[in-house]
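A protein chain is absent from this complex, but the other protein chains hold their places.
Chain lettering (A, B and C) follows the sequence in which the chains are written, and residue indices restart at 1 in each chain.
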Amino acid sequence: MAMRILARAAGVALLACVALAGPATAQGTIKIAYTDPLSGPFAQVGDANLKQMQYILDYINSKGGALGKKFELVPFDNKSQPSDALIALKSATDQNIPFIMQCSGSNIAAALIEAVDKHNSRNPESRIIYVNCGAVATELTNEKCSFWHFRFDAHVAMKAEVMARALPKEVTKVYLLNQDYLFGQSVQRDVKAFLAKLRPDVQVVGDELIPLGKIKDFAPYITKIKASGAQVLITGNWGPDMNLLIKAGIDSGIDLRYYTLYAHIAGGAVAIGPGGDGKVRSVMSFNENVAPEIGNKEAEEWTKAFRDKYPFDFYAAGFRTIFEYLQEATNKAGSADPLKIALALEGLKHKDFLGYETVMRKDDHQLISEYFVGTFKKGVKYDSEKTGLGWATEATILAKDLEQPTSCKMTRPAK
Amino acid sequence: MSNAISLRGVTKSFGRTEIIRGVDLDIPHGQRHAMIGPNGAGKTTLFNLISGRFSLTSGTIELNGRSIDGLAPHEINRLGLSRSFQITSIFPRLTVFENIRCGLLWARGYRYSFWHLLGGQRALNEEADRLIERLNLEDRRNVPAGLLSYAEQRALEVGITVAGGAEIILLDEPTAGMSHSETEYAVALIRAVTEGKTLLIVEHDMSVVFGLADVITVLVYGEVIASDVPARIRGDKAVQEAYLGTEAA
Amino acid sequence: MEVFLVSLLNGLVYGMLLFMLASGLTLILSMMGVLNFAHASAYMLGAYFAFTISQYIGFWPALVLAPLLCGTIGAAIEMYGLRRVHRNGHIAELLFTFGLALIIEKVVQMTWGLIPVPYRIPAGLDFPLFTVYGTQFPAYRAFMLLISALMFGAIWLGLTRTRIGLVIQAALHHPEMVGALGHNVPRVFTTVFAAGTALAGLAGVIGGNYHVTEPAMAFTMGPIVFVVVVFGGLGSLTGCFIASLLMGLIQTFAVVLDYSVADLLKWFGFTVTSATPFHEVLTVPLPRIGALLPYVLLVLILVFRPRGLMGTRDT
Partner (left out) sequence: MSADATQRAPQGRTLSAAPGSAGLARRAWPWLVAIVAALLLPWLFFDWSTHRHSGFALTMLSEIGLMAIFALSFNMQMGQAGLLSFGHAILFGLGGYCAAHTMNAVKAGAMWLPVELVPLVGGLGGLLFGVLFGYVATKQRATAFAMITMGLGELVAACALMFMGFFGGEGGISTDRVIGISLFGVSYSSSWQVYCLVVAWTAIAVLLMRLQTQTPLGRMANATRDNFERAQFVGYDPRMVRFCQFALSGFFAGIGGGLYAIVYEIVTFDTVAAAKSATALLAAYIGGAGGFFGPFLGTIVVVLLQSGVSLLSNAWLLYVGVLFIVMVMYAPGGLVGIIAQHAPIARAGRLRELIVPYVRILLPGAFSVFGFVLLVELASFTTIGAAQGKAFKIGPQAVDPATAFPWLLGAAALIGGGLWLRLEARGFRARWDALMADAKAKGVML
């Protein structure tokens, strides 16, 4: 009987040998390594991102790719572990892949920034650019900024400003509830700072930190929020911590509006459900109703094509901006050399597919683009996750209003 | 200081059941002392009290004139008392040699050392091997103890108990379940390895008891009903009534 | 007063949900000695089964069918898996259930997808039952309380009034005695494991729509259930019941009480000063670490009273 295991072990060893040899890839493409959790409890994030990126890349490639080559995505599962992300990085640099992309988790982002920096200075022959598509800790383009790191998502402080700007006039009492780690703490700090600056009339009646992913019942928090008399709950929570929080609030029937950063991400709509009609807002770079709202037929068609093809929402269409930047910078650099591309990316201006102006700021490599606040409600053109409700744009904050100062002191490599 | 073990008014209750009811007992140095009594008389419980496995309900127990109240079993062991178990208690996944050596380690001062390599401790290893030879287990030296036959395990148990050279030895039915010849060998072994030591032994086999003991104590229902030299115990009416009469038949 | 009453109700609801999960594990752990890591997976399966069944024939049949399905799976696992592994020791059993948990999670992901499924509270129960100081108390929570109370009663009757129940009860106190009693040990084990799994499934059915039904729900619920079981004590359903309510209430009240652990310890006679190790940790306000409190209690009780609250023997 023990032999059956041997057989299986042999199979595994075989697979492993193949793995060690490195994933075989087609020649003549420009590869982009992508690492995020693709298995385990957080797999949904990476998986949904991957599908949307693939759709966008197919489109970009149909428009000619760059330097006459196509872009190719090479996914690596990092299981939410920085060490695995670094192994992915090694694998990418072994294959001379010019880009590594990562969206989920500022801990992994911090590890990657450091590792890419060190790798590029130690191994100038196989440099790589880190494309950050969603790790939003503010310091990554401030104190911890790096020449090789380009962030294509608004950071926490920017999102906090979006939130403060979008807060309706009649709101005077807000409650803050965030996860007790770097990200949640900075949401807490930045929201308070921007409320004080932009909305001195607003009073923070409660301010709470909760352990990450440990709370199973949010009813007690709702009780406390109710008792505080808050009109709005601002939260940076994501995953179960957000889903359960909003669900508990809606179930208790209290009159409260929820301002979130991640309610529009995969799974949010289902978790909130019809009870959340008109109650939940989310700060987002895109939603499927933006295009019809601003009357951009082309963008709407392109978005709809994704919906028709895949069984879930196209919330990350903003990734298109990323790939268009990479496309443009690569063409401008005239080669796939990461240093040349990085220099081409600096200060690059680009009109995104919705028609808004964006810029990759040279000082800190932070993309400055427009941002939206959406309301989750009935009666929108494109609903979310088949719930009958969807995101309607409530406020659009333009790039020029999000130009925040940076403390970044970047060291640039000698040319 | 003349007594190795001294019990005064020892009682032990489990819940409301009193198992040991006021036992007084003195065992002088160098005596071979046997304890007999019917099943459930509390012999093993008394062993457990003396060796610190159970705590006393009331009374005092002294070893060499020192109270053992509140001491943990290993502390009592370090005072020079070693015991065996009725149900074989060895280290089944270690070899016979290592079992014996474990019995020696503390006594030879190795304590919790992680800087001595046992392979290099020649004196220690030779001592263990000598004891194994005396136990007649040299053929089985490198066999895991769990694979030994029952009689071999009992011999090993005695070996572990006496290995450290404790001054006071408590043996709980060392020959239980052995064949006649095995018993004979075991008794000779016990006699040899406990030479000059204080021995307290619980035994059901009367030939062992009367062959080995200097003094016999009879325990019935948690009380000492007699304690005397073998010849007089044999003639004791109360003992015969309570115990020997039925058992000897 | 307002906050107190509402928190009390919330704590009860959460505690009873915990109890539903933990009672099954108490039975399994106490009798079979299996640290069943797949227990929370059964909770998840219960929720997903209920979701699928309720899509076709409604919530009420699902309330019965889903736990039965979970129980059947549990029985199969015990008969064809655990029983084989049993002779290889407890660590093997534990790893077996660990592997099982991994497989169940992946299978759930492959069957129902990675994102949460819209498992909703049945329309018949989706209304506010009453309003306390302006906060609605949903009827569904009352229903959860009712179900768990009924379940507690049913287990109690089952254990005290049926033959197998009496055997199980005896075995809870002296697991080594089951065989000696001349009973069919494998059958008793299968029954217990199936029943425990079914209970977890039931918890999933009524907890899945109260919370969110998603592939990570087992992962997040797992450790806390162990805490409840060990805290309550092995072999004691009553202990488990009290521990569940206690954990529910502690976590609920921890949120509304702005004190630090240092203050709590003072209550028990420990004074925390700046010289105390970990004083930085101990002086953090309670709401911030409310969810960690169970683990603190777990460590404390195991160090000072290893048999747990009402356990019949040491853990």
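We adopt the following convention: contacts are C-beta pairs under 8 Å (C-beta built on N, C-alpha and C of every residue); 3 or more make two chains touch, one makes a residue touch a chain.
Here the structure is a predicted model, which is why all the values come from computation and not from measurement.
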Q. When the whole complex is taken into account, which chains on show are touched by the absent chain?
A. A, B, C
**Q.** Selected residue (touches chain absent from view) among B:Ile61, B:Ile90 or B:Ile216
**A.** B:Ile90
(Q) From the list B:Ser6, B:Ser51, B:Asn64 or B:Gln153, pick the residue that touches the absent chain. (A) B:Ser51
(Q) Going by the contact rule already stated, which one of A:Ile32, A:Val45, A:Ile60 or A:Leu86 would touch the omitted chain in the full complex? (A) A:Leu86
Q) Which residue, A:Asp47, A:Asp190, A:Asp217 or A:Asp352, contacts the hidden chain when the whole complex is considered? A) A:Asp47
Q: Based on the whole complex, identify which of B:Ile160, B:Ala186 or B:Val224 touches the chain you can't see.
A: B:Ile160
Q. Which is it among C:Asn88, C:Thr162 or C:Thr238 that touches the chain not included here?
A. C:Asn88
Q) At which residues does subunit C meet the chain that is not included here? A) 33, 35, 81, 84-85, 87-89, 91-96, 98-103, 105-107, 109-111, 113-114, 223, 226-227, 230, 277, 280-281, 284, 288-289, 292, 295-296, 298-299, 302-303, 306, 314-315
Q.
Suppose we count only contacts with the excluded chain; which residues of subunit B make the list?
A. 51, 53, 72-75, 77-78, 82-83, 85, 89-95, 97-98, 101-103, 105-107, 110-120, 122, 125, 129, 142-144, 146-147, 160-161, 163-164
Q | Touching residues (missing chain, whole complex) on subunit A | A | 1-13, 15-16, 18-20, 22-23, 38-40, 43, 47, 50-51, 54-55, 58, 75-77, 79-84, 86-87, 90-91, 93-94, 105-107, 110-111, 114-115, 118, 122-123, 125-126, 137, 139, 144, 180-183, 185, 211-212, 214, 309-311
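Keep in mind that, in the parts below, only the chains that are shown with their structure count from here on.
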Q. What topology does the chain contact graph adopt: line, ring, star, complete, or other?
A. other
Q) Among the chains, which is located farthest from subunit B on the basis of C-alpha centroids? A) A
**Q.** Chain nearest the overall Cα centroid
**A.** C
Q | Chain centre separation in whole Å, for subunit C relative to subunit A (CA means) | A | 35
**Q.** Geometric centre distance via CA averages, subunit B-subunit A, whole Å
**A.** 72
Q. Do you know which subunit C residues sit against two or more other chains?
A. none
Q: Write out the stretch or stretches of subunit C touching subunit A in their complex.
A: 2-3, 6-7, 10-11, 13-14, 17, 105, 109, 114-118, 120, 128, 134-138, 140, 210-212, 214-217, 219-221, 224, 248, 251-253, 255-256, 287-292
Q) Of all residues in subunit A, which touch subunit C in the complex? A) 41-44, 47-48, 180, 208-211, 213-217, 219-224, 226-227, 239-240, 243-244, 247, 251-254, 266-267, 270-271, 273, 312, 385-387
